[in-house]
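Pasting a structure here, questions to come.
The other protein chains are all here in position, but one chain of the complex has been omitted.
And now, chain A:
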Amino acid sequence: MSDEIVWQIINQQFCAFKLKTTKGNNFCRNEYNVSGFCNRQSCPLANSRYATVRTSPKGTIYLYIKTIERAHMPSKWWEKIKLSQNYAEALQQIEDRLQYFPKFLLHKCKQRLTRLVQVATRMRKLAAEEDRLGEKLVPKMAPKVKHREEARERKALIAAKLERTIERELLERLRQGMYGDQPLNCSETVWKKVLQGLEKEGEGTRDKDMDEGIEDEDEEDEEEEELEEEIEDGNVEYVSDFEETDDELNDIEDWLGSDDEDDAEDDDDEDDDDDDEGDSEEDTKKKAKAGDKRKRGKVTKMKARKKKEIEVEHETDREKLLAF
């Protein structure tokens, strides 16, 4: 009887939960409404015998039952029954509990249970997929931070002076001989110029040759010979003393060689002094090369080249060489 009165008021006068749409549907915003519509059958306020299925925030599904016996105690209206995780069992539970309830409510509760279970399953699947993929969308940077970084980047770029730096670094490497003594990335003329420059700065000495034309030819021949010899000899250590290798002293150039001997010895001393790195490897290599030279007894620019602090480049060696 009182249900009728309540319904009359809700329907005709005012219900706080009612939501009217333009299409003529009336929705009910009450959380305990089983169908979501504002109907005589579905209104939880206008039915003293009612049942719904809802989830808790954690995801467990409960059956809520309202009976006439408790109609006068609003705080105790809803009886909360936890349903089993198993879908079939849960359905059975609903059937048991709502045995004597109107078929409408039973049917709607079952439908609701089904839908809630499906949603829960889908959500779990998505979460698992997200977890497996492990890729999270990184939130966008705050605009203030973004602007700050942009400005700083611009200024850092200017401060970096990239092209100058790169050029400087490359030339530094060339000068220090990281590209070997016959660099592949340098043309002959430029390399010669570099060597000349280095001599001027005292990082290497060379002999005075008066006649450049002939020397050039000799150089070329020597280069080839050099290469061959290097490959043959490997890392054999020669003691660098001119007197030891008297074999090929028959050329005129050997006379020039005697000058170089002095130079060479001086150079060695200088080298030993100048050698900050203290790489014994380097020394032996140098000596080996010097030894090679003397053995052949020809004396030109190439010899001088050898005495400079030039190493055959291996990537690891280079790293060790690179100063911080």
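One rule holds in what follows: a residue touches a chain if its C-beta (ideal position, glycine included) is under 8 Å from a C-beta of that chain, and two chains touch if they have at least 3 such contacts; residues count from 1.
Keep in mind that, in the parts below, contacts and distances are computed from a predicted model.
*Asks:* What does the UniProt entry say the missing chain is called, choosing from "Phospholipid-transporting ATPase", "Transcription initiation factor TFIID subunit 6", "Anticodon-binding protein" or "Small ribosomal subunit protein uS10 domain-containing protein"?
*Replies:* "Anticodon-binding protein"
*Asks:* Can you say which of A:I81, A:L106 or A:C186 touches the chain missing from this structure?
*Replies:* If we include the chain that is not displayed, A:C186 is the one touching it.
*Asks:* Please give every residue of chain A in contact with the chain that is not shown.
*Replies:* 131-136, 138, 142, 145, 148-150, 152-153, 155-157, 159-172, 174-175, 179, 183-187, 189-191, 193-194, 197-198, 200-201, 203, 276, 314-316, 319-320, 322-324
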